[in-house]
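One structure is given below, represented as structure tokens, and several questions about it will come after.
All protein chains but one are shown at their positions in the complex.
Right after this comes chain A.
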Amino acid sequence: MTKEVSLEVDLGPLHLKNPIMPASGTFDIRCTLLNQKELNRLGAILPKSIAFQEREGNPGPRICETDCGLLNAVGVPSKGVEYFIKEELPLLKKANNTIIVSLMGNSIPDFCNLAGYLNENKEISALEINLSCPNLNNGILFGVNQDKLYELIFNIKKNTSKPIIAKLSPNVSDIREMALTAKNAGAQIITVANTLMGMAIDVDKQVFRLGNTMGGLSGPAIRPIVVRMIWEIAQSVDIPIIGVGGVYCAENAIEMLLAGASAVQIGSANFFNPHVMLEVIEGIEKYLIKKKYNSIQDIIGLMKN
């Protein structure tokens, strides 16, 4: 069968050869089962959030499997930005020509320093701002407070010329307001969404199952919530969306595209199937051919009110 279908997507200033990329924190270039050729097939590559200074992360247990999902309280361990540029970026550069770097900070100056530091690196295509890591003292604050969110994105923009992707927290009452705020502050793209805050208790030992007490829920359990959020935003805010949450097959990714996402990240599914991203790319292509579309653009946001 000749492949005539285009998987290319545009997200504002970002052009991707296909919509599939890893979700931050679920992929490590230094321990992937994918070879160079396979890594190059991804729409983009996105390593775990980096911090300016080295940080250890949370005490264990850091993960806890739940029904159809996974709670994590890893807490963004990072070897710092200098290590990232020296050791990790060269490997990423060889693997894929679209590199999105996820940034983590404890304060506005922290984020701004990091964004400024990375601005001269031509290999980096865009910055994703981790507004909502539930495992950090102040992390969730930016994601759930409109004023803080605006202030953060607005200030980061002053320190970088790279496209800004705001990764929103789903732990809010109206995700549309957060999307609009991110846009008004200067974000060109949004990622919907980070993990949902959760908790699990061992009733036998009567202890919390996570070392950090609370953690972020990911996996198939949260997907319908994310699909709804993508759709809600797509109906009301004019900004390109990257969908993420519980995708483990092409059908799941297509659901997000139909709801209005222009790209899709794959997270915890990488843990049980390190080849899942490639399978999803192939599956989307087959779907488009079967449904006789010429381009993936034809299905993005197809579902209207």
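Structural remarks
Operating definition for what follows: contacts are C-beta pairs under 8 Å (C-beta built on N, C-alpha and C of every residue); 3 or more make two chains touch, one makes a residue touch a chain; residues count from 1.
Assume contacts and distances are computed from a predicted model.
The listed options are "Imidazole glycerol phosphate synthase subunit HisH", "FAD-binding FR-type domain-containing protein", "SRPBCC domain-containing protein" or "FtsX-like permease family protein", and the UniProt record of the chain not shown names that protein "FAD-binding FR-type domain-containing protein". In the complete assembly, the contact with the undisplayed chain comes from A:Tyr248, out of A:Phe84, A:Tyr248 or A:Tyr287.
Which of A:Pro13, A:Pro59, A:Gly116 or A:Pro224 touches the hidden chain is settled by the complete complex: it is A:Pro59.
Per the touch definition above, the residue from A:Phe27, A:Phe111 or A:Trp231 contacting the chain not shown is A:Phe27. Counting over the whole complex, chain A has residues 25-28, 30-33, 48, 56-57, 59-70, 72, 74, 77, 91, 94, 219-220, 248, 268, 270-275 touching the chain that is not drawn.
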